[in-house]
Every structure is written in C-alpha cells, then in structure tokens.
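Missing here is one protein chain; the remaining ones are kept as they sit in the complex.
All chains are identified by letter, namely A and B, in their written order; residue positions are counted from 1 within each chain.
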Amino acid sequence: MQSKIPFGRRLIKDIKRFGGAYIMVIPVVVFYILFHYKPLLGAVIAFKNYQPRKGIWGSSWVGFKHFESFFNSYYFGRLIRNTLTISLSGLIFTFPCAIIFALLINEVKSRAFKRTVQTISYMPHFISLVVVCSMITLFVSSDGFIVQIMQFFGSGVNQSLLNMNSAFVPIYVLSDIWQQTGWNCIIYLAALAAIDTELYEAARIDGANRWQQTIHVTLPGIAQTVTLLLILRVGSLMSVGHEKIILLYNDYTMETADVISSYVYRRGLIKGDYSFSAAVGLFNSAINFALVILANRISNKVNGYGIW
Amino acid sequence: MSQSESTVKKSTLRQEGRGYQVFTVFNTIFLIIATFVTLYPMYYVVVASISDADELARNFGLLLYPLGKWNVFAYELVFRNKLVVSGFMNTFFVLFVGLAFNMTFTCLGAYFLSLKGSILVRPLSLLILFTMYFSGGIVPVYMNIRELGLMDSLWSLIIPGAISTYNMLIMRSAFAAVPDALYEAAYLDGAPHYKILTQVYVPLTGATLAVMVLYYGVGHWNAWFNASLYISNTKKYPLQLVLRQILLLNQNQDLNASVTDLGELAKYTDLVKYALIVVSCAPILLLYPFLQKFFAKGVMVGALKG
Partner (left out) sequence: MKKWLTVLLALAICLVPMTAFAIDYPVTTDETLTIWKQLDGSIAEGGYTTSNETPGFLAWEEGTGIHVDIQEYNDSTALVLAVNSATELPDMFMMDPANYNGNVMGMVRDEMLTELTVEMLEENAPDYWAYINQPMYMDLIQQLDSKMYYFAGHLFEPESIYRYWKGFFYRGDILEKVGWEKFPETIDEFYQCLVDLKEAGITTPLVFQGTSELKNMLQYGDISSPFGLVCTGEYQADGVWHFGAYEPEYKDVLAFVHKLYEEGLISVDYLSMEGSVAQSMLCTGEAAVFYGNNSRLNTFKSSVEEGGWLYPGAPLKAEGAERALYHFADPMITMGDSTFISADSKNPELCLQFLNFLYTEKGNLVRNFGVEGQSFEFVDGIPRYTDLITHNPEGHALDGMARSWALINWPGIHADVMNAQRHPEETQVIAYELWSDNDHDKYVVTHTTVLDDLIEEYTSLWVDIDLYINECRAKFISGEMDIEGEFDAYIDHLKTMGMDRVVEIKQTTLDAYNAR
C-alpha cells in the first residue's frame, strides 16, 4: 500500500506520531530481548560442547552429535511413548470431562444448587501444585485412605501407588480431572449461555424433545469452542509440563513417568549435561512449534479462523 | 454467565416428559456426588490436621470428623518452623512487588500493541507471539538468569516473569475494544501517550485488569519450580518451596528438634503435613469469596481473544 515510500522515512514519520508510545514500549522490548531472545540464542549450546567457564562462544562446535546420541539413546523411545501416553490420556479423559460436566450443570434448574456446585468445583484449581502433589502422596501412600479403600474392596495393593509403574498415569490424569474440570468447564458454560434462546423455541415447536434439542441445538452451539480448544490441545501434544512429573515421580516409576521435559531437567540441570539436554529441549521445542503451526492450519480450515 | 442461561431453561423445561424427569433426578444425584468427591480431599486434610495423632495413625479408611480430642498442636508445630514464617514473607514480597511489575509491563506492552496505524505493531506482535510457541528450553533460560546475576535473589522470581505473553495479548484485546473515538479525542487534545493509557484505557478496562491481577497473583502464589533452581538460601525460599521441602522431600529439621521421642515422631510427621497444607491454603481460600465473581469473566477474556 505505502510500499513506495522507503521504510526509513515511514518509520521516522511513525516515531513522530507515536513518539511517547515508542518510549513506553522500550522496557517491554528490552524485556523480550533479555528474557526470551537471549536464551534463544543461548540454545546454540545444543550444537556445542558447552563448558560454563569457557562461555557459550568459547566452547567447541560439535554439530548434531548430541541430537544423534539422543536419538540412539536407550531411553529415546520410552520418553516419546510416555510423553504421548500422558498427553493423549489427558485428551481422551480430562478434556471431555469438562464438556460433560458443563452440559450436566446446564441442565440444573435450581440456581442456588448450580452456584454451589460451580463454586466448589473451581476450588481445587486454586490449590497449588505442590500442595496437590503432597496430598496425592499422602492419600496414596500405603496407609493413605485411597489405598485403604482399595484394600477394603479386595485389592491386594499394600504399597504406595506412587511406586507402581502401572498407577502413575491414572494418578496423573485423575488428579488433573479433580483439579481442573470445574475450572475448564466455565468456558463451555459461557458458550452454552450464549446460545440463542430462539433456537430452542424453534426446535420445540418442531416437536424436538429435550434430548433432540441437546443433539441439534446445544451441541452445535458449543461445537466451535470445543474444536478450538481441541486444536489447541493437539498443538501441545508433545509438551507435558515437567513440574507435576518432577513432584510425583521417583526412580522406580520412570518407566512410565519420565517425559521429555523431566528428562531435560534431570540430565541438564541435575547432572550438568547442558549441551545434551539443550539439544533434547530444542528438539522438543521444534516439534511443539510444528504441531502448533499444524493445529493453526487445521483451525483455519475447520473454523475459518486460526489461533492467532 | 449466570444471567442469560437460566432464562433459556425457564421457557423450555416445563413440558418435558418422564424420561427427562428421571434424567434430572440422576443428574442431581451425580452432581452431588461429584461435588462431594471434589470437596472431600480438602475436608479430609482439615479434619486430619486437628485430629489426635494416635487415633489418626490407627484410623482405617475415610475420615468424617476429627478423631479423638481435637487439638491444634500440629499448628503449633507448623509455626515453630522458622522457614514457614519466612516462606510466607518471601511469597508476599514476590506477590506484591511482582504484581506491580506485571501490571506495569503488561499494560505498557498491550498499549503499544493496540495502537492503530503504527507500522511497528505487526512486526513486534509477530516477534512476541513467536516466543510464546518457541523457546530455547529450560537449560538456556537457567544459564541466562545466571549470567544476569539474578541467582539467589527474589528478583529472579519477579523480573523474568514480568510479562506473560498470553496475558499481555488478553490485555491488548481489551485495550483494542476501547472505542477509537476516545483515543482520537485524547490524542487531539494533545494528551501524551502515558496519560492516554492511564486516564483513558485503564479506567475503561477495570474488569480485565482485575482478571490480570488474579492470573498473575495466583501464578506467583503457586510458583515453586523457578525458585527451586534459582534460590539456594533457605531463608529466601518462597512458601511453595518450603512446602515442597517439608511435604514432599520430608525435610523438617525443626520438627525433629521439637519432638524428641523418636517413637512419636512418625505420627507427628503426617499430622504436621496436614496442618501445613491448611495453613498454606488459608490465604487463597479466605480471598475465595471475593475472587469468585472474576472467575467467569477471567476465563472468558482468556479464551476467545482471537
């Protein structure tokens, strides 16, 4: 449009017009350079043999060595598998819970009851992760009430569930459902509230019963919200956060609990293998980025608009 | 959210058949159970924390009321731990100073990004958006903090998190929704940009700002991971790190010093954990009724900004 005018001149004009705003944005720009782009540059250690005392640029280049050794590592397959298992379990179990919960709440007539249910269901969201994980640890220990209830119903479990490989993913997912369902369903409730009342009226006049109304009016009404959130979720399929994993896993549940991010943390920051784990981290970032781009494309196709 | 949705049902629900009535009954029962399941773990912690240590250790299964003679001994033990007290102080410091930084930086950034007509808005947005989806990973980030000399300082928990890109984009949407005419009027009046921001934009976006405070605040309150990397002096530990130390890593030197009978120590260990959980959640739960009205608003502004 204005491409004929050189950029420099346009910029000067722009600065004259928005001068104050430019000055105001400087701290923000500095922030992004210092805390986002500088570490991004620091990620070149993935291609180097980084030694802290030689500095990033003083260390020697090794090309893709660390990436290769990660791909050939015994644990490579396991990390990918665990990461996918945990995020897919979230997608299959945690994600629909909020939708179903919202639909059920939506059917409640009594306002007081509805408010109570909602208020209580949000609460766990505000409990910190450290506390949630320590509650889990206490409850599923060998004398915790959850294990005791399982024993009461005839299960032979008599050790902490956190030491059992088979229990890690269920614990992870169920606690997520407990903590986040209430909070996550708010958005669906809002979408439900936004459905035009006349649509229901019309359906009723057409002789649709309650169930048919749900199928033909309610579900299409929140479909857009659901797809959007679903796509966002797909975009983060390969990024399982390390915090909850680190708080809950131990040497004996790594077989099912160790994910890429916790591996990066352990190898890099605990064992001091900076370059190697920077390589693993970079690999993970790249995959995540590709997934987000993909998700955005899909969103554009399906919804007609993207995530950004 | 609660105003319009209920009107829907008032008009539609009356003439439903038997099937729906059965459903309603089951639905109500299900929601009551779900609510109970949600609430129970928290209730258990509270009840356990005031129970008698011996009886609690002997108890099998669920807990419905405090066992034995209820007492607050565990709470005394909690506050005998100096780290708990200093943890609260550190967290409050990070919370209040952090929020000041958060709000200032976020508003400054959001204001620029919401400017109409500046040719730098788009490139800057792209550069900022990129950081949301691509990062160097925790290792380079850690090294960066180290190089900047922020190690072992509470500032390392404040400055590097001054802006959450996600929150800033929400804020930008709120600013962008302010009618252009108001901006133009102020601009033509010769008001400098900082005045436009503080006297036009900020007063008009109060609700979103409150949500930002909620988001950032909860974030500060719950954060532990960065502190575990950056803070080594236990006196500077924020609350969550102290909690991790005692609740998950079972390091509680002060308890060992208070309870000298080793045969007794084990049962107090768990009791103190329950009390500590209650103490650490108390501030948020006390604020809960006041925060509640922002929740729905909060999620809404967060979700569909696109």
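The definition used in the following text is that contacts are C-beta pairs under 8 Å (C-beta built on N, C-alpha and C of every residue); 3 or more make two chains touch, one makes a residue touch a chain.
These figures come from a predicted structure and were not determined experimentally.
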Contact with the hidden chain (one of B:55, B:76, B:184 or B:264): B:264
Residue among A:254, A:278 or A:292 that touches the chain left out of view: A:254
Residue, one of A:19, A:52, A:77 or A:96, that touches the chain absent here: A:52
Which residue of B:104, B:251 or B:292 touches the chain not shown here: B:251
Missing-chain contacts mapped onto chain B: 82, 142-143, 146-147, 151, 229, 232-235, 245, 250-251, 253-254, 256-257, 260-267, 269
Residues belonging to chain A that touch the chain removed from view: 51-55, 69, 73-75, 141-142, 158-160, 162-163, 165, 250-252, 254-255, 267, 269-274
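One rule holds in what follows: only the chains that are shown with their structure count from here on.
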In the complex with chain A, residue positions of chain B that touch it: 1-9, 11-13, 16-17, 19-20, 23-24, 27-28, 30-31, 34-35, 37-39, 41-42, 44-45, 57, 60-63, 105, 108-109, 111-112, 115, 117-120, 124, 127-129, 131, 133-144, 148, 159-160, 162-163, 192-194, 197, 218, 221-222, 224-225, 229, 240, 243-244, 247-248, 270, 273-274, 277, 280-281, 284-285, 288, 292, 295-296, 299-300, 303-304, 306
Chain A to chain B touching residues, read off their complex: 7, 10-11, 14, 17-22, 24-25, 27-29, 31-32, 34-43, 45, 52, 56, 101, 104-109, 111, 113-117, 119-124, 126-131, 133-135, 137-139, 143, 145, 148-149, 152, 178, 182-183, 186-187, 189-190, 192-195, 197, 200-201, 204, 209-211, 213, 225, 228-229, 242-243, 246-247, 261, 264-265, 268-269, 274, 277-278, 280-282, 284-286, 288-289, 292, 305-308
